[in-house]
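A single protein chain has been removed from this complex, and every other one stays in its place.
Up next is chain A:
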Amino acid sequence: MRILLVEDNDELAETIVDRLRAEGHSVDREADGNEANELLRHINFDIVLLDVNLPGRSGYDVLRSLRARSDQTPVIILTARSQIDDRVLGLDSGADDYMIKPVDFRELSARCRVLARRRSGSASNLFTVGPLSFDRAAKRATIHGQDAQLRAREVQLLEIMIDNLGRMLTKEEVADRLYTFEETPSMNAVEQLVTRLRKKLEGTHLVIKTARGLGYMAYVSDDD
């Protein structure tokens, strides 16, 4: 993956860069907000890690102008402030995730992978994780090359879960995306559908986690 790290503290930047490079990513680093903004105008990255307090131009401003150019590159905000207002501001301005410093490297890598998966899942037609392949155009899923024999609804659900990897979806949200307005599904139907799909996905690395009372979240188990 090609990652841009925008961080003005040299020590911290060095450790993050080393870590990500050790994982085999190609990492560019910028220390100044204005320069990062210029760079993002011309070069496409797979993920941007963005500090908030930057010389030149704040991380939020960089993010805002990125999104103003309709550039949907996934962005993780790194911040040392822990107040929620800042986070909301970050997410409102179009961040995909945020982490509070000091960041745990394992967690940072995991979040990067989730974002990358989510992007590749929705951007390209073929989504592959472990033995599972999902062809978005053909609406077909295979496990170990064998057809997973998903029904139409299950395919739809799988697609929704892949688009929202690492993100909590409430049962109502899932139902809204699955069914049309006239169909008025029961929440039970959603539950049964999830159970069936989960069963069919057994043995792959795609896990659909249920948090009772909250909803569903899909994640890739070997990412962590």
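Basically, a residue touches a chain if its C-beta (ideal position, glycine included) is under 8 Å from a C-beta of that chain, and two chains touch if they have at least 3 such contacts; residues count from 1.
We adopt the following convention: contacts and distances are computed from a predicted model.
The unshown chain of the complex is recorded in UniProt as "histidine kinase", chosen from "histidine kinase", "Ammonium transporter", "Outer membrane lipoprotein-sorting protein" or "Beta-ketoacyl-[acyl-carrier-protein] synthase family protein".
Across A:2, A:41, A:69 or A:106, the residue that sits in touch with the chain not pictured is A:106. Residues of chain A that touch the chain left out of view are 82-84, 97, 100, 102, 104, 106-107, 110-111, 166-168, 207, 209, 211-215, 217, 219, 221, 223-224.
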